[in-house]
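Just passing along the structure, written as structure tokens.
The complex appears here without one of its protein chains, the remainder shown in place.
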Amino acid sequence: MAISFVVNGEKKTVDVPPMSRLLDVLRDDLHLTGTKEGCGEGECGSCSVLMNGELVNSCLVPALQAEGATICTIEGMSKNGEMSPIQKKFLECGAAQCGICTPGMVLAAHHLLQKYPSPTMEQIREGLAGNLCRCTGYQRIFEAVAECGKEQSELIATSGAK
Amino acid sequence: MAPGFKETIVGKSVLRKEGPEKVLGQSRYIDDIEMPEMWHGATVRTRIAHGRVKSITFPSHIPWDEFVVVTAADIPFENYIAHILKDHPCLVDKEIRHPEEPVVLLAHPDKQRLRAAVDAVEIEYEKLTGVFTIEDSERMDPVIWGADNTFKSYLMEKGDVDSVWADAAYIIEGEYRTGAQEQLYIENNGVIAEFSETDGVTVWGSMQCPYYVHHAMMDLFHLPEDKVRIVQVETGGAFGGKEDYPSVLSAHAALLARKAKRPIKMVYDRMEDLAATTKRHPSRTRHKTAVSKDGKLLGGEIEFAIDGGAYATLSAVVLSRGTIHAPGPYFWPAIRVKAKAMATNCPPHGAFRGFGAPQSIFALERHMDHIAKVVGLTPEELRRRNFIKTGQTTATGQTLQDKIDMNEILDQALTEADYHAKRKQFAKENPASAVKRGMGFACFFHGAGFTGSGERYLASIVGLEATAEGKLRVLVSSTEFGQGTNTILSQVAAEALRVEYDDVIVQRPDTNKVPNSGPTVASRTAMVVGKLVHSAALGMIKTLTESGLLREGYTREEFLAACAAHLQKHGALKVLSQYEAPPNIFWDDQTYRGDAYPAYAWAVYVAEAAVDTTTYFSEVKNFVAVQEVGRVLNPVLAKGQIEGGVAQGIGYAIYEKVIWKDGVMANNQMTNYIMATSADVPQIHVHFVEAPFEYGAYGAKGIGELPMDGPAPAILNAIEEATGIAFNECPLMPEDVFEAMTKTAHTEEQPVVTEPAFTGVGPR
Partner (left out) sequence: MRSNVSEYEMIAPRTLDAVLQTMAAKPGEYLPVAGGTEVMVMLGVGKLAAKKLVSLGAVKELRFIAERADTVTIGSGTTFTDIRKSALIAKEFPLLAQAAGWTGSIANQNRATLGGNMVNASPAADSPPALLAYGAEVEIVSARGARTLPYSEFHKGYKKTALAADELLRSITLPRRFAGYFQRSRKVGTRNAQAISKVAMAFVAKKDGDVVTEIAIGGASLREMPIRCAATERALLGKMLDAATIAAARVALAGEIAPIDDIRSTGKYRVQVIGNILEDFLKELAGS
């Protein structure tokens, strides 16, 4: 079945069975391997992508339900290999260790910061609870997200002052 | 080091070497790699724990001619996976010793078609009685391994233990248990293998120890060293779980590749990885301790038993580390540790961060709180009276050279945790509160590097070379799987060579390109491998200086120019460095005496726990980790190591329970094997005390395993303070708390106090 959607700003059409997991379509058909599979049951969040701006587990999205959607994967988070501010903070704060949860975690953090530009620790803890990390104990990730929030709110404050 | 030269790179939180690719999502893990003509492999497993295969049938509704099928009959030589012993078959032929034994391997170009084929294979069995616990195994009914179900036993003795009981004011006994724990790396095990008659075997995979796999492939296919090539690709977490198992998976993929004459990818899904691969050894520890009336340890007897599962794999070495760590950071005038690793019909248990030490330290640190209660001292005071000091001898008879003061570490940890004030506060508030809170702590040490003579036998080698592109390349088989290997080895090389961090690159571990710097285990990479990188760097400077290309007091630019000049002249500049044991370090494998480790890391961890008496749910509310790990090479990475280990330790204590049903993991899904989320882990406060170790790289000792040792006993000690109930098994689940709290008659099951308990006069 031909299914079309926009991935990282580009329109794509794939010919896959309608119940194919969006995860497999991204990885196998579109070769966007930054999206990872950790559990295949929506528990670990490694396959998180943004679909129409909402964080979703791509292992739980049938391809047909992505028809017409706008999807952003980790590959769409950077521009020409330039890290986004969140990615920079992840690197600086030591939020990535083995790196396998990192793409999903970056997208979850992005989604969180869209919702709460300057999130509280409670909001960070809840917002990332669907993304399991076995390496860091989450502390460096909290720091990265909190610092992004701080910078975002400073940015908002200064632009508001203008 | 040149006089006046200041360290600038070591000790700094330089950015993770492979970090940019990781945060950009560009790192390529094994499942991200495709090869031309590649097929996918899958495993047909037994479903009974113990018995024999009577027949294997391939029903006709599957078009088997589309598949490549491998059974034990396809193994060209001996049917075993080389670990320490040769008891572990590559594929089951007749004898089934656990429920996840591989019997048939299948390959097909379409991975979606494999599952139905795996499910279709019919295996007829003859069932035998299984053995599933340490106690079952001890009863030897039936004997499933060797003469007595025992993979390995050790006796470690110091002083005259038998004479201590008569004079003891207290003799205090206890029994402590720990459960299996899954490593739960987020990337499952996976490899791609290729086989060619001319070039031999090549394996790319997610792994910790390329040379372990190299050895296993040489043995399986009777190939010479240069006909086996193992490449570690980016590895999504390991924690010990990718120490021995990749040898099994590589063997399977390589057998399929050999028959299919094409590359084979085998990547487990989560359910298979949870069910079939290794976990932390379950354990049982029994303590019997003689204590003086003023709370001094006079002597002790410790029986330490671990459940090794169906095959020997690494159990002997796990047992060894658990044995040596069993007496903890205390001075024992006399001690006897009897240890054994027992066989059961569970999938083999294996390496997991801490490697036996978390098990025996859990027992000891729970037991110390119990002793304190009996003797009438605070947990703090009891430990202060018994800490081992520099110059005293350990249980193996090692005279402690580390300049260590556990009292100082304890002081700092208790202060950071606000221990005394909170303890008072909770004691006051708990009676009227539905949520009971408590403070607990654990004191412990962890030996860095291989145990005993291990490092001598390994005789690790590292290389350092100058590249045509003007970089310095570190050549090691030590792998990066999140801990920061690439980064810290680059820091050490850059510091030693006096160049920039960015001038150093690390060769991806590939047995065709890197020497054997040993396995990436045992908290040895920074201390041992780092030191070798340092000496290789010094060797390179010497080479360049002696050839007149480099002056003393050189600049970075001069160094790089000298490398280029050397390359121009000689075509290559490569220096190797091999391990030499620090002087005065001796170990006797026979008597189990001597210097068990060249250095130890020391720590005190404090947990604040809360138990809700409505739900019996325990939580860790705050956590303080203070440790002395020698020199901290990269503070951010080091903190990350400690925090990650503590989170795993919290899981070990109160969340992560493997539910066994006749040797099968019944909860083999992430939904049902519960690890802590970001909403469950408290703030973790990490502090380092630095005491550089002369024989480690820039003073570094081990760090990776240490944080796994302390959390579980600290948390259960805190829970005892909160509830007044001594829980002596981890993981401690709400259902266990419920059972204990609702028990009608308050019966203290154990630990028990035996004669002549309370005959002595209390010290206060």
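Just a few scattered comments:
Letters A and B mark the chains in the order given here, with residues in each chain numbered from 1 onward.
By definition in this document, contacts are C-beta pairs under 8 Å (C-beta built on N, C-alpha and C of every residue); 3 or more make two chains touch, one makes a residue touch a chain.
All of these numbers come straight from a predicted model, not from anything done at the bench.
Put simply, the missing chain touches A, B once the whole complex is considered. Of the candidate positions A:14, A:32 or A:61, contact with the hidden chain is made by A:61.
Annotation: of B:57, B:112 or B:555, B:112 touches the absent chain (contact as defined above). As for the chain not pictured, it touches chain A at residues 16-21, 24, 40-43, 45, 48, 54-57, 59-62, 64-65, 67, 108, 111-112, 125-127, 129-131. Along chain B, the points of touch with the absent chain fall at residues 111-113, 115-116, 119, 269, 271, 434, 613-617, 619, 655, 659, 666-667, 669, 671-672, 674, 676-680, 734-735, 738-739, 742.
In this section, only the chains that are shown with their structure count from here on.
Interface of chain B with chain A (complex): residues 13, 15-16, 18-29, 31-32, 183-188, 234-239, 269-270, 481-484, 636-637, 639-640, 643-648, 669-671, 675, 677-679, 681, 683-684. If you check the complex, the residues on chain A that touch chain B are 27, 33-41, 43-44, 46, 73-75, 77-78, 81, 83, 87-88, 90-103, 106, 124-126, 128-142.
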